[in-house]
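Only one protein chain is missing from this complex, and each of the others stays in its spot.
The chains carry the letters A, B and C, assigned in the order they are written, with residues numbered from 1 in each.
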Amino acid sequence: MSDAVKGWNRQQMADQIAREFQDGWIVNLGVGMPTLCSNTDIGDRHIIYHSENGVIGYGPIAPAGQEDLNLVNAGGQNVTLNPGAAVVHHADSFAIIRGGRIDVTVLGAYEVAENGDFANWRLAGTKGGGIGGAMDLAACAKRVFVIMEHLTRDGRPRLVRRCVLPVTARGVVTLVATNYGLFEPAGEGFRLRELAAGIAVDEVRSGTSATLVI
Amino acid sequence: MSDAVKGWNRQQMADQIAREFQDGWIVNLGVGMPTLCSNTDIGDRHIIYHSENGVIGYGPIAPAGQEDLNLVNAGGQNVTLNPGAAVVHHADSFAIIRGGRIDVTVLGAYEVAENGDFANWRLAGTKGGGIGGAMDLAACAKRVFVIMEHLTRDGRPRLVRRCVLPVTARGVVTLVATNYGLFEPAGEGFRLRELAAGIAVDEVRSGTSATLVI
Amino acid sequence: MNSKQYPSFRDAVADIPDGAIIAFGGFAMPGTPFNLIKALAEQGAKHLTCIANTTGGAQQPRMPDLGLLVEQGQVRKVICAFTAATRASDVLPFTKYYEAGEVEAELVPQGTLAERLRAAGAGIPAFYTPAAVGTELAHGRETRVMNGREYLLEYALPVDYAFLRARRADAFGNLQFHRSQRNFNPVMAMAARVAIVEVDEDILPVGAIDPDQVHTPGIFIHRLVRVPPPPGGIWPVVRQERRR
Partner (left out) sequence: MNSKQYPSFRDAVADIPDGAIIAFGGFAMPGTPFNLIKALAEQGAKHLTCIANTTGGAQQPRMPDLGLLVEQGQVRKVICAFTAATRASDVLPFTKYYEAGEVEAELVPQGTLAERLRAAGAGIPAFYTPAAVGTELAHGRETRVMNGREYLLEYALPVDYAFLRARRADAFGNLQFHRSQRNFNPVMAMAARVAIVEVDEDILPVGAIDPDQVHTPGIFIHRLVRVPPPPGGIWPVVRQERRR
């Protein structure tokens, strides 16, 4: 995936999502671009980052040479702990998730549909898949936000009327950041909440296989 | 309940049961007479006592004045901890029970039937009952042993063909110590494994409302 | 981040409405939130559904417990592992009100009670257990045979409030319990919308508890009150043993 895409870069997409986080929220960040949300400056709002492996209240990536090799986030990166952190085992960690304590999960995706369905665990033509904690998170977090490139590598839209790939959960996504802008699945079509600098509305329209509501 | 009963006294009944404990067993002792099993000298066999409230590896009752007021066994008595003890919460404690890790639970009872059913949670004519952990323990421990007086206060047998009182679990009791002797529910009748000193077999027969197998 | 510390037990229970569902930690004296219960008795909320191991009052000396709330007419229903004494000679404070039909009771095996609370906290709406199969408690209820054994379907038990007691807390609500003080407290915290804790020791600064040694994470905890030393606060005492 190249940074030489149109519109927002990876960090700017993450910034759009992170600015939604409210003080005191418990936030679970998926592997890849969602991880970048923790770099966003959101002032003095206190966020508690939860990771599937049972780490509650992790902080920034550990500086090189100062890693605790037994402390990783969901992406396997060596992170630090913020004051007030706690560690639980995997079943208790998913008890927190299924119990509805996660205010938002931010996930990557292959496709998001206008009805809030999304797909992120199996590519077309592959056997098996990579579910990880996404199905638990998507079914149970209070909010599901997605960060993804607006188009696939071969130029096809990822914002679609109905998912073609096998879904991760149905009707759960309420906010999507792409390099083209910030979108809300609106039942019929996607509402454009914010347009990325350097992107024209027509570009968004032609890159989206669902109605665009402005 | 008086000690002036015929045959074995309370501690002797408990001794009969405790002598069955094998080295390394995890043992759960019910409130009342079963508690006395931990007084029995069984040589160098190492027993791990488990209590419903999540204490694994508790030891003798704490000497007066040296109690830890936040450490009790299932009977609410202030106990001590043996080396290697661990404390877990209530759901984990019953995970241990339901998971089949308890080698034997020793319980008090109102009635035991020849088919291994037993009743210990509701007296006749009362509303409500006192189940505590008995139904979980009785359904899931590898063995269920019972200690009880041979006769009720008004002289009726507690070893019966079928339980009259509501049962705690079905077909689970394999050994019963009463003041008259040591008995095994045998499907039809009770096998007398040991007769208490000073008790005649005829006394046992007339005090048991099921066949006695000798 | 605001501290979760409240200045008094009265403040910590002030908003509890009539009809609330409340779980009370504790097994015998350890871990029982006597001070919060006393405050609730003074606050006066009514028609409560109360979840606890016992209905209270079986042990001596008498402490502020569920039995006190029943006697004060605050309780509509209890959900407990003990709703009657196991010895005919004992009489619980609860029994009179129960037999008179002034309070309802649901009797639940203790392990099932703990697991139903844990399930509520874990987003598990229902599960199967072997406990109580073949007993009166299973009459008319749904069972299922798996691998040749019969199991009973049990449902999660979510609560509005949990009243807990812990040894130690930081201002974020990370908790440590001492010995058998732990008992039901962690699973009740998980099951509750609002978890209120009375704490034995001074509330610590955030981060003072090793993350590996937190028994209940602060994300489950909403209010903390420090228990004053006796006689201002109520503390466990040695039980008066009775001959049996």
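Everything below uses one rule, namely that contacts are C-beta pairs under 8 Å (C-beta built on N, C-alpha and C of every residue); 3 or more make two chains touch, one makes a residue touch a chain.
Since the structure is predicted, the reported quantities are computational estimates derived from the model, not experimental observations.
S.K.: I'd like to know which visible chains would be in contact with the absent chain if the whole complex were considered.
M.R.: It touches the following shown chains in the full complex: A, B, C.
S.K.: Would you mind spotting which of A:G43, A:G76 or A:G155 touches the chain that isn't drawn?
M.R.: A:G76
S.K.: Sort through A:A14, A:C37 or A:I97 and give me the one touching the missing partner chain.
M.R.: A:I97
S.K.: Of the listed residues B:I96, B:A119 or B:A177, which contacts the missing chain in the full complex?
M.R.: Reading the full complex, the residue touching the unseen chain is B:I96.
S.K.: Just one of A:V55, A:V144, A:L182 or A:I199 touches the chain that is missing; which is it?
M.R.: From the options A:V55, A:V144, A:L182 or A:I199, the contact with the absent chain belongs to A:V55.
S.K.: Mind listing the chain C residues that contact the chain we can't see here?
M.R.: 115, 119, 122-130, 144, 146-147, 149, 151, 155, 176-179, 182, 211-213, 215
S.K.: Footprint of the hidden chain on chain B, which residues?
M.R.: 24, 26, 46, 48, 50, 56-57, 81-88, 91, 94-101, 140
S.K.: Given the full complex, what residues of chain A touch the hidden partner chain?
M.R.: Touching the chain left out of view, chain A contributes residues 1, 31-32, 51-55, 64, 67-72, 76-78, 81, 87-91, 93-94, 97-98, 108, 120-123, 126-136, 139-140, 166-170.
Keep in mind that, in the parts below, only the chains that are shown with their structure count from here on.
S.K.: Supply the minimal count of touching-chain steps required to go from chain A to chain B.
M.R.: Minimum number of steps from chain A to chain B: 2.
S.K.: Which chain lies the greatest distance away from chain C when centres are computed from Cα atoms alone?
M.R.: For chain C, the chain whose C-alpha mean is farthest off is A.
S.K.: Would you mind pulling out the distance in Å between where the CA atoms of chain A average out and where those of chain B do?
M.R.: Each chain reduced to its C-alpha mean, chain A and chain B end up 55 Å apart.
S.K.: Express in whole angstrom the distance between the two chain centres, defined as the mean CA positions of chain B and chain C.
M.R.: Chain centres of chain B and chain C, defined by C-alpha means, are spaced 27 Å apart.
S.K.: So how far apart, in whole Å, are chain A and chain C when each is placed at the average of its C-alpha atoms?
M.R.: Between these chains, centre-to-centre, one finds 38 Å.
S.K.: Mind pulling the chain B residues that touch 2 or more other chains?
M.R.: Chain B, residues with two or more chain partners: not present.
S.K.: So which bits of chain C are touching at least two other chains?
M.R.: If we look for residues of chain C contacting two or more partner chains, we find 118.
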